[in-house]
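All protein chains of the complex are present and in place, except for one that has been dropped.
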Amino acid sequence: MLKYLEGSHAVSQVVAMCRPNVISAYPITPQTHIVEDLARLVGEGQLDAEFINVESEFSAASVVLGAAAAGARAYTTTTSQGLLLMNEVIYCIAGMRLPIVLTCANRAISAPLNIWNDQQDSMTVRDAGWIQLHAEDNQEAADLHIQAFKIAEQTSLPIMVCMDGFILTHAFEPVDIPEQKEVDAFLPSFKPQHIVDPRWPRALGLYADPRFYMEVRYILHRALEKSENVIRQVSADFAQAFGRESGGLIKTYKLEDADLVIVTMGSVAGTVKDLIDELEREGKNVGLLQICSFRPFPKQEVYRALKTKMNIVVLEKSVSLGRGGILASDIRWSFPRGEQKGRIISSYIAGLGGRNISTESLREMVARVEKEPVELAFLGLNQEIIAERDL
Amino acid sequence: MMETTAEDLNRVEKKNLFASGHRACGGCGQALAARLVADAAGENTIACVATGCLEIFSSPYPDPSWRIPFLHSLFENVSAVASGVEAAYKALKKGPVNIIAQGGDGSTADIGFQSISGMFERGHNVLYVCYDNEAYMNTGVQRSSFTPYGAKTTTTPMGNRTRKKNLPILAADHGIPYVATATVDDYRDLQRKVKTALSILGPKYLHILAPCPLGWGHAGDLTVHICRLAKATGLFPVFEIVNGKVTNVLKIPNKKPVEEYLRLQGRYRHLFQKGEPSGMVAEIQEIANQNIERFNL
Amino acid sequence: MIEIRIHGRGGQGNVAAAELLANAAFKDGKFAQAFPSFGAERIGAPVQAFVRIDDKKIRTREEVRQPGYLIVQDQYLIDSVPVLDGLKPDGLVIINAPQCPEDLQLKTTATVETIPATEIALEIVGRPIPNAIMIGAFCAITGLVSLEAVQRAIREKFPGKVGENNVAALERAHEIIRKRKGEPPC
Partner (left out) sequence: MEKLPLGLALDLRKVVPYKTGSWRTMKPLYIMQTPPCTHSCPINNDIRGFLRVLADKQDYEEAWHILTRTNPFPATCGRVCPHPCEDGCNRRDYDTPLAINSSERGVGDYGLEHSLEHRKEVLTPRKEKVAVVGSGPAGLACAFHLAKRGFGVKVFEAAREPGGMMRYGIPAYRLPKDIMNREIEAILRLGVELECSVKVGVNIALDQLRQDYQAVFLGLGAQMGAAVNIPGEEAKNVFTGVGFLKDINSGKIPEVGRNVVVVGGGNTAMDCARVAKRLGADVSIVYRRTRVEMPAITAEIEEAMEERIMFRYHTNPVKIISDEDRVVGLLCVQMELKEADASGRARPLPIPGSESVLPADTVIMATGQEVDYDGLDNIGKRDNKWISTDEYLMTSLARVFAGGDAVLGQETVSAAIGQGLRAAAAIEDYLEGNVESSLASPPVVYFKDMNSYYYTRKKRFSKEAIPVHERLKSFNEIYPAFAPGEIIDEAGRCLSCGLCFNCRNCLMYCPDNAVNLHPATGKYEFDYDFCKGCGLCVKECPCHYIQLTLEK
């Protein structure tokens, strides 16, 4: 049923419908509204789950690790510094193949301290062995959580659902919140693969010497690659069951006869779509390739979508300092060596630390990349406040 | 929860739920303690173990020594992991089951201190067992906050200048229902304390002195004897704290001078240049005396 | 697409105002989006909130830079914050002030309306929270959202007495504007 509500509450209500057994989280802006609302649902008895108020994100992640290892459907949410503090556990959860779902309300990283949105935080754990799905709007954020539990439990891989902090978490807009019975029909109850239980004594978290470690990591890598099919399938099943497209690996907008393609992820895609329509009215053919699944990175899908496109600009809210665009390098790497010739793949870093990404600034970007390839640019940079000595 | 009668409590258990084949040094006090604890707890137990010497020597793939469910992830989070296991059992309405979080000094008193404090404060039904070998033995004998005054470690080459952190008291001050200390020589007492703890609902803390032949510099065959001296000198008081009240203190009618304990161990050898005790020995005796007075040993 | 920007101080219910307006539009069967100019601002600090209303799905996420409508919950902000920035020349600004618009001498070609929202709030709600009155004025003047939808939105968000007080305040503002329309300006 279509409800008008805040993004955080759309997520918390849907998560509750997924019937997690154990929820543990530590408050951090802009994730707080999600935990507060889940605490309320558990407190009021609307959700039969254990809600563990821990003393740090590190323990929050550890609690859900333990809970999942004991057979519980477990959920946590954090952002920014909290995610960095979890980092060690994040790697463990993946290595132990525990199907935990985590909501990352994407936010910038200190220093300087900044509570506003970008996607640097989830980028820091992109190699940890988690599936990372990016939501465009609150409807998709909500839908992705329903899919996430299903994908995670089918693949024994943890999933991070990324939604831009504030821009989505704090935005009020209509979201179709499904009925509990619809969710139950779509998401079967959790059948854990391997748990600690005295009836079938197992050891979880053994150490592996050089004879075994590499194989374990290789298997994990392959599991992520193979999860592409599951992500695609679950997204399709979801469309079947709920009558709307959500998630999947990639999405495109007016790509077919586009001369220029903008590649991006997350909420800025909406702004870009409006711009594309405006430019179309002005006679320009610009298209959009939107990455929903950043990990696993859908190399083939991206290649198939872009192989005829010669001018591409990657717009992203994170940067590999000293290197440049992170998504950009993944896009460049999606083309076989031979096919990179003559193809322009520009890289734009935008919206760091909550900097507004305006249509004007995007227009400037488009105008520039139509003229020349841009190795790396920071969108909307205020040159006046950059001191010479800092360059 | 186990139903426990006095007879159950005093029965000595030998089930080898922590089995042969581990890679501990000969005469390892921690390996001995881990078996005594596992056997006392019994089959219906989940062991959550922190990274450390115990974990390394007991849990290599594919031949770990554990015969009860075993869960390890990191160094500093075992209390939180155990909290999660307990939460899962509650939520799934499974159990009852004994959940025992265990680790060495570092994972208990130092890097894991926040985590254990959180577990105590939240009141999880978990028994935390600390195997105290008074330094970071896994990484090669570096100082921990359990390293006693005067002891030599690779990071306190001139002898440690700080006093041992008193975790049993800190644990009790969280308001948890049961805290106890024990040593590996008195296995009946140790196993009784494990069973007592498991019969109580809520967080419990058991602090076991587990000599490390390598780190303490004594022959492996002295492990049990050294524990007796640690008690007889007053350096390691054995007691229980039930609902905040110190009870069941192990009296030591014929007390021994600390020198007798120190001289047996390489980590204190520097205190006896040319056989003569240095001033530090007197200070260590003073620490023992304070224990004797404080706990009325 | 209708774009509204709300200026106020932390604690004056700016985000709530945006949310209520958008929710009302939603109840009228339109697409709507509301979001704050996020931040760590504490009570008293100048803040903004944004509302978009449209007949089709709203996709853009950028802040509202050229609003057709401005709601200023505190007239004294005018001196400290460039509230009029980007306001469309044919736009509308509604200001919480007891004076007539002329007395404010705003440099804009847009229509200016004032309403003594704080007084009314103190009288009806009992606290100087002007947001319900400002919303009431907005829908009375523009008719972009129905009074009835706003009433439902308020009752939804604030069940019980608080809600009823705010609904009363809302209706009072609506009343005042309707009267004013019938009469020449003083």
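Each chain carries a letter (A, B and C) given by its place in the written order, and its residues are counted from 1.
We adopt the following convention: a residue touches a chain if its C-beta (ideal position, glycine included) is under 8 Å from a C-beta of that chain, and two chains touch if they have at least 3 such contacts.
Being a predicted model, the structure only gives us computed values, none of them experimental.
Taking every chain of the complex into account, the absent chain touches A, B. The omitted chain makes contact with just one of the residues B:Asn98, B:Thr147, B:Thr223 or B:Gln285: B:Thr223.
Only one of A:Asn53, A:Ser156, A:Asn311 or A:Thr359 touches the chain withheld from this view, namely A:Ser156.
If you put the hidden chain back, the residue from B:Ser65, B:Ser144, B:Thr181 or B:Thr233 that touches it is B:Ser65.
Within the full complex, the residue among A:Ala185, A:Ile219, A:Met310 or A:Ile386 touching the omitted chain is A:Ile219.
Even with one chain removed from view, chain A keeps its contact list with that chain: residues 95-98, 156, 193-194, 200-206, 208, 212, 215-216, 219.
Although one chain is not displayed, chain B still touches it through residues 12, 14, 16, 18-29, 31-32, 35-36, 60-70, 187, 213, 219-225, 228.
Definition applied: only the chains that are shown with their structure count from here on.
Chains making contact with chain B as well as with chain C: A. Overall, the chain located most centrally, as judged by its C-alpha mean against the mean of all protein C-alpha atoms, is A. Between chain B and chain C, the centres computed from C-alpha atoms are 65 Å apart.
With centres defined as mean CA coordinates, chain C is found 35 Å away from chain A. Taking the mean of the C-alpha atoms as each chain's centre, chain A and chain B sit 43 Å apart. Within the complex, the chain A residues that touch chain C are 4, 6, 29-30, 115-117, 137, 164-167, 170-174, 267-271, 273-274, 354, 356-359. Within the complex formed with chain A, the chain B residues making contact are 43-46, 48, 55-56, 59-62, 64, 66-74, 76-77, 79-92, 94, 97, 114-115, 117-118, 121-122. Chain A meets chain B in the complex at residues 21-22, 24, 48-50, 52-56, 58-60, 62-72, 74, 88-89, 92, 96, 196-198, 201-209, 212.
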